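Data block below; observations after.
Just one protein chain is left out here, and the rest sit where they should.
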Amino acid sequence: MELQVINNATCTFCGCVCDDIQLHHDDVRIHKANKACVLGTAWFLNHTAEKKYPDALIDGREATLDEAIEAAANFLYEADMPLVYGMSNTTCEAQKECVALADQLGGLLDSHTSL
Amino acid sequence: MQKSKFLPRGRKDRTMVLVDIRETKSAKAADIFLQVRPGKDFELITILRALIKDRQVSDQAIAETGLTREVIDDLIRRMKGAKFGCVFFGMGLSMTRGKHMNSAALLTLAAEMNAFTKFVAMPMRGHGNVTGADVIMRWQTGYPFGISFSRGYPRYNPGEFSTVDVLVRGDCDAAFIIGADPGATMPQPAIDHLKRIPTIVLDPHVTHTSKLSRVHITTAPQGIAAPGTAYRMDELPMPLKPALKSPYPSDEEVVRRINEAIAKKPFWLPDGSQPQMLNAQV
Amino acid sequence: MLRITGGKVYDPANGIDGVVKDLCIDDQGLFVPAVEGGRTIDATGMIVFPGGVDVHTHVAGGAINFARAMTPEDHRRTQAFIRTKSRRSGLGGMAPTTFATGYLYAGMGWTTVNEAAVPVLSARHTHEELADIPIVDKASLTLMANNEILLDQLEKGEFERAKQVLAWYLWSAKSYGIKAVNPGGVAAWKYGHDAKQLTSPIDGYSKLTPGVIVTHLARICDELGLPHPVHLHCNNLGAPGNISTTIDTLKHLEGHRAHIAHSQYHAYGGDGWDTMCSETAQLAEYFNAHPSITTDAGAVLFGDTVTITADGPWQHLLYKLTGRKWGNLDVENETGCGIVPYTYRPSNLVNAVQWAAGLELLLLIKNPWQVFLSTDHPNGGCFWRYPEIIELLMRADVRKESLLKLPDGIKGKITLPEIDREYSLYEVAISMSAGPARALGLFQKGNLGLGCDGDVVIYEEDENVRKMFGHPRYVIKGGEIVLEDGEIREAPSGREFIVKPPCDPGIDDFMRPLFEDCYTMSFENYPVEMERIHNPRMQDCIEVPR
Partner (left out) sequence: MPITFHLKRQPSVPLESEVFSPDVMAELTNTEIRALTIYHGKRQLPISDFFDVEGERSEDLVMHGAMHKVRWIGRAMSRGSITVHGTVGMHLGAYMKGGRIEVHGNASDWIGAEMKNGFIHVHGNAGGQIGAAYRGSMQGMKNGTIIIDGSAGLEVGMRMRRGTIIVGGPAKDFTGLQMKGGTIVLMSGAEIRTGAWMNRGTIISLKPLQLMPTFVRSVDASPMFVNVLAKNLKSLGINLPHKASEGTYRQFAGDLSVSDKGEILVWQPVA
């Protein structure tokens, strides 16, 4: 099968966020990441579109996404001081949702920066 | 390397000085390597701040940083003689003893250098889009991290609301972790607290933190299978171009759905119980 | 659908000066002759204005966001908006958060704001922030006067090419118009220099002068037919004696439309801080003789603020003067920015001159369609203090009282004590709404006529002018009641105005090699994608008469 090519793709492994990477991929994995550094290549090649993990786990048992979302919402809603933390390896769009979540919950909000 | 009107030969017109406690691979790329004694960054930068203002510092004090007066004098001459100086600094500075004060020292030095020439400083951010989190929190809450909404509006106090401190003291009673794996990196007392309370993890992998959590949700990796935006460490947003279609939903979608699920429940502050706006905060 | 009945209407765009008449707004949020059903606001005895329009403010983007990070101490002492089930929390103050920006503007009846300084590289970021400013409609201006690729074309005398380059940048940024800040000076600041003489070549160029940049940008804006003319922050901001630079700049603009930003900062005489005085009379005279040029006051109010401007060299000077915090941003080949917290004090002669000069310009420029209310937020003061300025304009006695607080040394440095003019409500409506809307080319704003946007502010008439303008009874945005009895009711998201100037499709091929030579991001990723703009509204280009 012929590989598809994406030009000027963006690498989010580190803070440099290079946006000149050429990706060669099929439906399942990226085979080549031209112009990416060692770290970036590993980042692109190590993720696949395979279903390696269950959709969700609740108390270690496999669960559906809907169940997990409901459980997460309940835990966070019941807490007196919930913490929303991380947000490094995710998109700005998700980060905005996280800020909205902490705002709605009346909780704590923090990122890797505080480490 | 990019060329410019004033630096037409690219890299050749630039001088790179590397300061580190050991000679790393990066030293090969540098023109000058300065080996500073571990834990003496703050002292070295403070000496530089004094010396650029022509204040006297003893040879012995300089020697304690691991450098000699000749080397420091040469460095200052190069800094003052540069057309445009830039200091990049990383976690070796900001996460060792002195922490934020080490960064503050470097930023102050860069500001003070502008009495002689153009100088700037920029933190080298580690993980992917941590800059994006900073930037977004600033415009939505006014603060870059370490925020509490418990009084209904944003408050800021690193040390009080920052995650490691909160977890080690056992201050929070639920945790939502996204795009991070504190179970692998944080001190043991912090990890122990995550085990005690309901922890929820969103991650493309089942991580250390997932294993101690009550809820794990697998999500699509950003930039590879999830679209959106990421900020470069100089605070420029870059569009993401995912190559793969993930069998999992994006972080954005999952957090939005959690937000929607919570929004269906009664709001924690009863309607009308609070003023619209406070003029005096706590 | 909404009907507003019995109010005394001030609608300068249609020459209506305090006439009792009814207004109707349809489901599209536009004024119509009549509506069936819906709510009726009985505005009998109240005053009805078109919603305020801020022609020059800094509310979104890299610079103000840097200022937010720099001033946690101000966030702690300022207004805090508490989260409700439907409304996000926020903080006000010198550099309000995006949500609070919307609440505070709408809270005093402003419904449209123009973010006046956006580097193209930060445009994607700025649009994200603008999308998070609720209620008000937005436009943004692109910084162009220190862009290396553009300046190179002007240096070579390639005017047509320069026009195409500018159009390409403008559309890449998805912006509404052009802002020029300290032409040539910010580029020179990359290497610690400035550009102070309008006719001297700037650093790194043999022929190109600030004057050439000014003239050509004005001409390009006219030839492209941008609805808003070149929006110019002159060279030498804040410096004693800069009036000569400003008048010189205005002469370079003759024959073109132009908007001069925050002219208070450009109207000083004297040759040092000791001798600095107001030269607003001279500047006002120029405006009075040249009706095609508009300006905003950039008025100063005493108190704390944070100054933010692309004028990097000025900010470094201010940092040295104050010894306070200083932030500096450099935006690759395009522009830069400096940030310094500042306190204007009546006891400080320089600040006293600045305070008087802003008011003088608003009072000495005779035609209110030429000079608009602004503080160059947050530089001269925070936008949410506009009602204080309105009071100073409407009440000569309040001005006289304030003058008493100034030091004796102010005598002979200002003309404010000799000015008796008081703004009428009609003139206030021009200065805060109809005038800036017209200057921006936003014909659907600041106008209560049929087909225009249903943005209305309704005040309860009050002797206390500051209170009246600070606390409207109702604010209506696009026909929706967003504020009622001092409480924000709804926080809908606003729209963004964008222009698409005519652009030669071949310009991409011309730009690519130049771009790839000096930029650090990919050419393809540089232009802001249209789908990233929240509620875009395209505004047509116009035919500008020669």
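Brief remarks follow.
Which chain is which? They are A, B and C, in the order written, and residues in each are numbered from 1.
The working rule: a residue touches a chain if its C-beta (ideal position, glycine included) is under 8 Å from a C-beta of that chain, and two chains touch if they have at least 3 such contacts.
These numbers come from a predicted model, not from an experiment.
Contacts of the undisplayed chain with visible chains (whole complex): A, B, C. Checked against the full complex, the candidates B:G10, B:P38, B:G81 or B:G159 give a single residue touching the omitted chain, namely B:G159.
The omitted chain makes contact with just one of the residues B:V71, B:M101 or B:M124: B:M101. Within the whole complex, the absent chain has one touching residue among B:C172, B:M186, B:L202 or B:A261, and that is B:C172.
Contacts to the hidden chain, counted on chain B, fall at residues 42-43, 46-47, 49-50, 53, 55-58, 61-62, 64-65, 97-98, 101, 149-152, 156-160, 171-173, 268, 282. Interface with the hidden chain, as seen from chain A, comprises residues 79-81, 105-107. In the full complex, chain C touches the omitted chain through residues 70-74, 76, 324.
Please note the rule applied: only the chains that are shown with their structure count from here on.
Viewed as a network of touching protein chains, the structure reduces to a complete graph with every chain in contact with every other. When the interfaces A-C and A-B are ranked by C-beta pairs in contact, the top one is A-B. Per-chain CA centroids place chain B at a distance of 33 Å from chain C. Rounded to whole angstrom, the centroid-to-centroid distance between chain A and chain C, based on C-alpha atoms, equals 39 Å. Here the spacing of chain A and chain B, counted between their Cα centres, is 18 Å. Residue positions of chain C touching 2 or more other chains, listed in rising order: 83, 88-89, 128, 132, 521, 525.
Residues of chain B in contact with two or more other chains: 134, 140-141, 144, 149, 151-152, 154, 229, 231-232, 237-239, 263, 269. Across the interface of their complex, chain B is touched by residues 4, 6, 8-17, 19, 23, 25, 27-30, 43-44, 47-60, 65, 68-73, 75-115 of chain A.
Residue ranges on chain B touching chain A, taken from their complex, read 95, 124-134, 136-137, 140-141, 144-152, 154, 158, 161-164, 166-167, 171-180, 182, 197-198, 200, 202, 204-206, 210-211, 213-218, 221-233, 237-241, 243-252, 254-259, 261-263, 265, 268-269. Those residues of chain C whose C-beta lies close enough to touch chain A in the complex are 83, 88-89, 128, 132, 521-522, 524-525.
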